[in-house]
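Here we show just some of the chains, and they stay where they sit in the whole.
Which chain is which? They are A, B and C, in the order written, and residues in each are numbered from 1.
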Amino acid sequence: MTISYTSDVATSSGFGCFWKVLWRWKGSIYKLVWKDLFAFLLSYFGISAAYRFALDEPSKKYFEQVVIYVSKSYTKLIPLSFVLGFYVSIIMTRWWNQVSGVPWPDTVSLYVNSCMTNNKSPRARMFRRTIVRYLNLAFVISMSKVSPRVKRRFPTLDHIIEAGLLNDHEKSLLGGIDKKSQYSNWFVPIVWCAGVAKQAQREGMFIGEQSYLALLSRITDFRGACGNILNYDWISVPLVYTQVVTFAVYAYFLADLFGNQWIEAGDIDMYFPIFPCLQFLFYMGWLKVAEVLINPFGDDDEDFELNWVIDRNIQIAYLVADDLHESHPEVSKDVHWI
Amino acid sequence: MTISYTSDVATSSGFGCFWKVLWRWKGSIYKLVWKDLFAFLLSYFGISAAYRFALDEPSKKYFEQVVIYVSKSYTKLIPLSFVLGFYVSIIMTRWWNQVSGVPWPDTVSLYVNSCMTNNKSPRARMFRRTIVRYLNLAFVISMSKVSPRVKRRFPTLDHIIEAGLLNDHEKSLLGGIDKKSQYSNWFVPIVWCAGVAKQAQREGMFIGEQSYLALLSRITDFRGACGNILNYDWISVPLVYTQVVTFAVYAYFLADLFGNQWIEAGDIDMYFPIFPCLQFLFYMGWLKVAEVLINPFGDDDEDFELNWVIDRNIQIAYLVADDLHESHPEVSKDVHWI
Amino acid sequence: MTISYTSDVATSSGFGCFWKVLWRWKGSIYKLVWKDLFAFLLSYFGISAAYRFALDEPSKKYFEQVVIYVSKSYTKLIPLSFVLGFYVSIIMTRWWNQVSGVPWPDTVSLYVNSCMTNNKSPRARMFRRTIVRYLNLAFVISMSKVSPRVKRRFPTLDHIIEAGLLNDHEKSLLGGIDKKSQYSNWFVPIVWCAGVAKQAQREGMFIGEQSYLALLSRITDFRGACGNILNYDWISVPLVYTQVVTFAVYAYFLADLFGNQWIEAGDIDMYFPIFPCLQFLFYMGWLKVAEVLINPFGDDDEDFELNWVIDRNIQIAYLVADDLHESHPEVSKDVHWI
């Protein structure tokens, strides 16, 4: 589930609001970075111990020269902040487009409710319910391609049947189409959905041609949004960019391990690498922002919980398209009526 | 309420216009930062006093070496300006999308006015008023989920009844739906709104099918805008990013407390940390920009006053949809008529 | 009026084209900065004179130490270029959205022309002219809220009557509505505009329902654009951001006054602060970009001349909606006809 802390930061009076979110653990920088930091410190003290206890005098001298040389060079080496700034910007833009681009069936359900005529017959109800069911079916099938969590929940079509979104006849039809076409057929339920709407149109269940087309257009928007999510999954940020950034951060801290060693020839010796640790938390944390966001439907704390969305969508779509169909309160005079 | 100073900066003649806004207090950097600055100075002078009066000579020496070491390291430590620049950019983009994405019922009201036929019967009036009432109702319910101010004004549905946007029958219907669905049902009034419009369409109160669909489309836009605001609230900027930035600023000024101490071994001793104070005002002020904007419907001076918007919307929606319905001036020849 | 220099920069052959715009005065950096620069130099030479002629030897020594200390600290103090870069980016985006978002009545006029039927009766003419008149009226009323220049031209509704956009009856209606609603009622003429169109629809002056709705949609777009401009005016860039930036620039040059003093202990003494002056021109000029653009409808040389736009709109709207109504040339064979 996404981590929401908006209510914590409603006001910045007092000492502001951001220090409050510093103490959170779930989805936090500490939870994400502590293992890396531990490994970093282990390596640091390993090298430090080797230098202090294992090396003989001339090796020590040489080591100290290496430390001095590295400490002069490595900060100029790579402008970490720059490359991270640009990279994380790109990742965040993609992330937001993905999470805000997840389609909701609400609009289609509302159009099913509003464009189909006042027909309380069971057949009309079936049409309404089938349209939104196919919509949810397409959603589940497409999302199981991008989200490991959804995949784990619905590993096969049989699990979708159990969830009530598919029946056996439909499953066999899907199987038949899969045999004909070797490409991903996640959109077939959308085509069915439009086909069912057309059948309803033929049976005179729409207010008119316009209403039918209005619904069709909303269904197409839904399909487009699903396709968009699949596109984002299919076309990643180019591998080479991710590698350049990761490489930069790792190379930086590799150099850091040597360049920030306390040496006996220095002015003071504080044993613990305070500033490298702060830097590590900062830069590695910044990189973790990218790691967490690059796959917004993955398994991280911050990731978007599509299974919750699926449950919600099934319930709400039936509610809007069926239960609330022509069951609004009777119009009456309001209290401001004069 | 948002702080508007546009009229102060209408012209940059003379010495420009921005120095004028430096003297404002409400919503200002000084109001936001002074408590933090006070705490910073307190710590600074505490450490300074300890160094000058409490430490013995060898500790002083060691302290001075620490100061020198820190002062050489901390500025290179973390590129504050960079990370703040990127982070505040992201927050501002979100902020603007949120405040400019708040939906206004004006367009729907105009369409109610323009698409429904010239029918002055009380029933027609009821339809028009009910449609915009439900719109405002959905707005209030959804906004109370994102804004603590609106929540304080309308803690329960009863308070909304008092405001005249809901009646008892509708409240019980809402309660019934809440029982059926465990998910947020803020959009139910929108479905009612569309349902009432459909009822009106059946009773022949629209110019035609097209007009009905045009209104429906505007209602859907309104729903989408509300949902968008809720999305922004639900999906915060990832916690880890906010933590990284906050951590960076705090770590920087923690190091600053030591690295900028005046030491007796230095060339001059000015006692007061002028430049650290300027930096503190600047960087902490920049962070406060983010703190203020991250929740635009919160309790800060700068925050958007949704309660005012609600009052305005109720009045204007009735005005446009009902009072101004077919009450435009009679067309006549204008003064440029030839 | 905006300063257009596009024709000066049509080609970058020779020594390029940008040096040509360096010599312009109107709307130039020199015109905007010279007063500030003058004040800066005055202060600089004041301090310089005090140092050279008024201080005794120990004070001089102390002053020199201050100069050395400041000169070492202030450049690292605040990354001016960074904060200005980000801030000016934001301001420019807003500026362009505002000036390119100013609505033009041309499209509505074209739709009035094209969607209303071939009816040359005076009443049809009245309808067409009234629709665009109300549009222009709404434009003037809303723009007078954001632009001091328009406000000066139309301080009261009476001035709008003089301009022929309003008549006395309509003014009294507006007054009545203002009494009912305490909120800004700039959009009322838009509602009238739509109402008049609806009246015309009832009288059969449109090709059909679709044509009427197409016009209505364009009128709504116009309203939305006006509302957008008002939003930009109402929701300024957060005060605290503007303060942070202004504060940074001023603090920088305050430090500059001391840190760049020529001291006798230095290697050379050139009396005049050449580089600080260049910096001042540059950074202060960059800040002026923001000052000029933050209110694009203000009184600066660069600002958008809405009064000219209003005059143009009145004339063009009548021209398109009325004079050119069904007065196109007769179709004929063109020269490429085979």
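One rule holds in what follows: contacts are C-beta pairs under 8 Å (C-beta built on N, C-alpha and C of every residue); 3 or more make two chains touch, one makes a residue touch a chain.
In this text the structure is predicted, and so the values were computed from the model without any measurement.
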For this session: For this file, with 3 copies placed, note down how many copies the whole complex has.
Result: 5
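We adopt the following convention: only the chains that are shown with their structure count from here on.
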Exercise. What is the shape of the graph in which nodes denote protein chains and edges denote touching chain pairs (line, ring, star, complete, other)?
Worked result: line
For this session: To the nearest 5 degrees, please report the angle of the rotation taking subunit A's Cα atoms onto subunit C.
Result: 145
Seminar exercise, completed: Whole-angstrom distance, CA centroid of subunit A to CA centroid of subunit C, is 39
Problem set entry | Set of subunit A residues in contact with two or more other chains | none
Exercise. Contact residues on subunit B for subunit A in the complex?
Worked result: 32, 35-36, 39, 62, 65-66, 68-69, 73-74, 76-79, 82-83, 85-86, 89-90, 122-123, 126-127, 129-130, 133, 146, 148, 164, 167, 169-170, 173, 177, 180-183, 187-188, 190-192, 194-199, 201-202, 209-210, 212-213, 216-217, 220, 223-224, 227-228, 231, 233-236, 238-248, 250-251, 255, 287-288, 290-292, 294-295, 298-300, 303, 314, 318
For this session: Give every residue of subunit B touching subunit C within the complex, in rising order.
Result: 2-7, 9-19, 21-22, 24, 27-29, 32, 75, 81-82, 85, 88-89, 92, 95-96, 99-100, 104, 106-107, 110-111, 113-115, 118, 207-208, 210-211, 214, 267-268, 270, 275, 278-279, 281-282, 285-286, 288-289, 292-293, 302, 304, 312, 315-316, 319-320, 323-324, 326-329, 331-337
